[in-house]
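Report on the structure given below.
A single protein chain has been omitted from the complex, and every remaining protein chain is retained in its original position.
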């Protein structure tokens, strides 16, 4: 078992959504590179820069290309170059004279960047698919629980009531915004770059920009507006957008983690017989998917500083940055798609317990709606004085125990107003959810 | 001298662009909060939720508000709350009965977030101004040096010729893209939030969404589509865009640093008599602004993980995240604007030495244009074989010394072609700048 | 109110422990620099490199030095040098001829680094004091609750019982180890550096290493073993140790946050009348200190990448790294000391509710001690089969409801063993705390 590493180890490779993994294997990467070489030759043939025959042979021979991995590994180590050994095998496959026209006027990083753009574009489609699946599941949850009262909490303490649908609608809104940002960041991020060694198309006989435009067109990419190799803002912006989406998934996972706590128990991630929580504590029903998503998001987020720092490049080309970007991008994208897909599964499988929500909401004996009382007092004694009243009564209750309602009624500023205030109604949390249900409707209508 | 900290110490406060600093002082922050309270009262009066008189008094009394900083500091420490002591002073300023209607239905974080949005919007205008100034200076440099040949370098080694204008055009393009991203990220980032304690408008008598829309309108902000306090994606996206722009400034600064090195000396950042490089080495002309920008960018970038992690919030409100976002955002924005402004100054003052560029370009005796020879050989012997020829001759020259041109002419595969190749022309770097000048034109036309 | 920034704003400056802030104000920094110049002159006089009179005058005139901050700020901005304007004011204070011997053979960064070492050393003493205070408070808590049963939780779910003292003992152990690491990291971190411009003592007449040793001795520092200005490992290691300690404080704070949640309510951070949780929810008793410590730790941790990256310096001196290290170090140290001090306050004020712990422990009807039953079954049917039995019964209970004990007794593999197992005893969580109390004793004995 020589398997090793985040994406390869049998211990963790199930964390990742298989279709996106398949886009980034070595085999798929080499295929993407071949597609780029084929498109380059075709474009150059079209413009008369290389013979049409050569381009045709290249296209035919590189279709479904398979290379010798052992030899490749050895040659890459020896040449200390990640592409020249690939190129040599491709030349052999093409044979003479076509081999002579392969990689014409290009440099390694052109092939790498354009190939990665192809892979990114394919991953992006999967990403949107998973986000849409998650949005649909969240929308269903929000709709179903539009009116399910639940304790709203701030800083770990009961704050005011909400509805569970309101909470989920906010998750939906955040994921929807990430989707918009990702689509926006994708523009200009999936680009064909054929500028050659320093980006100035030196070896393209003055027709480099045309060549690049044709390559882009053939591959379904945009043409890099100025293909210097020392620009990374396009990809960094996309990576940042991925990580921000991942952070929202982590937030939602964290909320489920909290709400699933033994003492709260308002929701539970999907469970199936056979899912094991512990090798020694048989009763455990852990939020395993939740923890997995939490971890993946942190892994993803830890890659952002690499991408941002990689904007800071030396010279017309900077191998140190290229190297680490080339190896970090796949795992970044794979984490992101797996996060979106995992959120869909989490939302689809979530078990919600409205009774537990109701039970928790009632625990504080009305303290959770102290604001309702304050706002009812405010027109009579002023908002600021009302806050003081509630503060005193609530803190007395917290310290001295007893009934909040009784202590309220006994307060000298409240007593005179009792005929105008129905304390019992004010202290019913289920009546004080504000515009939560309307907010759900608004969000679902967006 | 009790001054302390990045933005306050006399040792470093000159790093920052004064107009943006002025937007984020305590005084300016308290003013922004007051503006929000005033707008809230006005909106509520307009909808009949509070008396019109109260709103008018609030507006009048809070105009140009000045608070007692000593008392504020003491009260904040005692209450362990950053706003209630402010509110108390505002209530005193308003007097009875208007004080009773201040902060009606709102929660602290509404005021903070909406106030910060006001400050962000003002900073954003300064940012675009500085970016535009930088873009203009870069455009001038690019135009002036459209045809100035310079060694293109990759991995620290001479690669192929470019023109200096081409290099600068790529900087321009990158900054232009950042400008677009920043404008895009600003949509939805400068928002009014009046959802109250948990975002569901509980204390707004069912008209919270209307109140918020009016507040937004009065303040020139967008209305938060779902004002939960646990969403931070809006601001995080904006902060990420700031940091990416900063990274590009750092890249450009790094390029100047390298090109100003004593042995390269192709450019120099502006110098004035009185600028001191060292307390002991009087000859020093350091790239001081360059280093300053480099440092600021790293400071800025180090704040991104905070913003991204702050997307991951607990509950309906999370004070730990709020706290650190509230103190990190000002320094982040200030760094960003100062970076853009610094880049403008750097570009405007840059001294360029075309003669040095030309001298360096000639150092390698033609090795820098080995690709030109390869491409000239390619139609005769194939690109792949031509690469092998050049590799052998170039490495022999590197190891054995002597003239690259002579060794080339002596190579068995080159010799037969000498009547069809003009080696001297091929080895003239100034002739091999590809489409660099055209790329400059394209960029300047965008 | 021009105050601004993390350490200066009236809105947040109360977060920080005043004694450590006092060490890093501009005034204190300038004093530290003066102390270094005085020590340098004294050392050089002792070795005969400069006149003894000059050294004496320098010492006398720079005692309790006060500089003109306005002029300093203006001159630093103009010269773009952070020290030369200071030096000029110091020279004026010394007067002729002593001024001629100030800063002899030194470079700016020598003064800065050695001055910062003095400040670091002073902060370190405060740090150890606060850690010791925290350790004492934690030890008391651990001792007092050595035998207080509490639900142990993993992944948010009830796992096995512990005692609260056991939990606190683990916090104590972790803080104790950080103390050891900090002491270890302090060796070699508080050093005098007098190597001059490039670290080779060029202007010290061949006696630089002796000068440096004397300076170190006078200032109570270690002598830098090889005073190149491009080494930062000493300080980075110390900063890392600070941030790790801060992370443990954040962990403890996070535990209190969870245990203080409304539904768990086993502990509460200290509360005093006057502490306000919300401007609108008067009942709120928020873990304000906890959130403050959480935020400070994240701020601190976000500075670690700066310090680590600052190890990677260009050349014999790298101003960009120096700049940001010089401004980041103070806030880093101040956060760290404030975290340690805050932990002491948190532990000292913590209110513990053993009854709530007991109540929560009993919630699961014995599921929390499924392992106890498994281990009792194991000698009879094998650990692996026992795990299967418990898994089935526990999951049936979770899904079907009813009594875990009854379902257990009814299981076909358990029934035959009932005369040898006392299920009631096995299901009593308070009996199954393992060696938790012994671990407390062990830790308190360390």
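Should a chain be cited, it is by its letter among A, B and C, assigned in written order, with residues numbered from 1 in that chain.
The rule we apply is simple: a contact is a pair of C-beta atoms (placed from the backbone, for glycine too) under 8 Å apart; a residue touches a chain by one contact, two chains touch by 3 or more.
Everything numeric in this text was worked out from a predicted model, so none of it was measured.
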- Message: One chain isn't shown here. Among C:52, C:100, C:351 or C:418, which residue touches it?
- Response: C:100
- Item | Candidate in contact with the missing chain, chosen from B:77, B:128, B:264 or B:444 | B:264
- Item | Contact partner of the left-out chain, one of A:81, A:431 or A:446 | A:81
- Missing-chain contacts on chain B, rising order, are 151, 153-160, 257-258, 260-264, 273, 276-288, 291, 305, 360, 363-364, 367-368, 370-371, 374, 387-391, 394-395, 398
- Contact residues on chain A toward the hidden chain run 1-14, 21, 24-27, 29-30, 66-67, 69, 72-73, 76-84, 87, 103, 105-108, 196-197, 203, 274-281, 286, 288-292, 294-295, 298-299, 302-303, 305-306, 309, 318-321, 323-324, 326-328, 330-331
- What chain C residues would touch the chain not displayed? 87-88, 91, 96-97, 99-105, 152-156, 159-162, 166-167, 169-170, 173-174, 177-178, 181, 184, 188, 196-204, 206, 208-209, 225-226, 228-231, 233-234, 236-237, 240-241, 243-244, 247-248, 250-251, 254-255, 258, 297, 301, 304-305, 308-309, 311-319, 371-372, 375, 378, 381-385, 432-436, 438-439, 442-443, 446
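Keep this in mind: only the chains that are shown with their structure count from here on.
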- chain B and chain C have mean C-alpha positions lying a whole-number Å distance apart equal to 31
- Note on the structure: Distance in whole angstrom between the CA centres of chain A and chain B is 24
- Message: Where in chain B do residues touch two or more of the other chains?
- Response: 87, 103, 105, 196-197, 203, 305, 309, 318-319
